[in-house]
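Note that one protein chain is taken out, while the other chains of the complex remain in position.
Up next is subunit A:
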């Protein structure tokens, strides 16, 4: 299995769990952007980018836990009529 595809999927899954609407949408957008920026990397640079992505996944996991401890009020965007 391709490690970058796997990282992309894990990052997106984690990003969707963020409690706050604005942070959640930013996280999803930023994950996609990061992979677009680095899509043509190869060799050592690609390995470095993957490691950075893995660190960001850990950060995201911690932020999901923190966000769920202090939930915010739902945004008007979430209460679609």
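Note that in this section a residue touches a chain if its C-beta (ideal position, glycine included) is under 8 Å from a C-beta of that chain, and two chains touch if they have at least 3 such contacts; residues count from 1.
Note that in this section contacts and distances are computed from a predicted model.
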Of "SEH1L", "Cytochrome c oxidase subunit 2", "Acyl carrier protein" or "Actin-related protein 2/3 complex subunit", the UniProt protein name belonging to the chain not shown is "Acyl carrier protein"
Only one of A:9, A:29 or A:61 touches the unshown chain, namely A:9
Across the whole complex, the chain not displayed is touched by subunit A residues 1-2, 5-6, 8-9, 12-13, 32, 35-36, 39
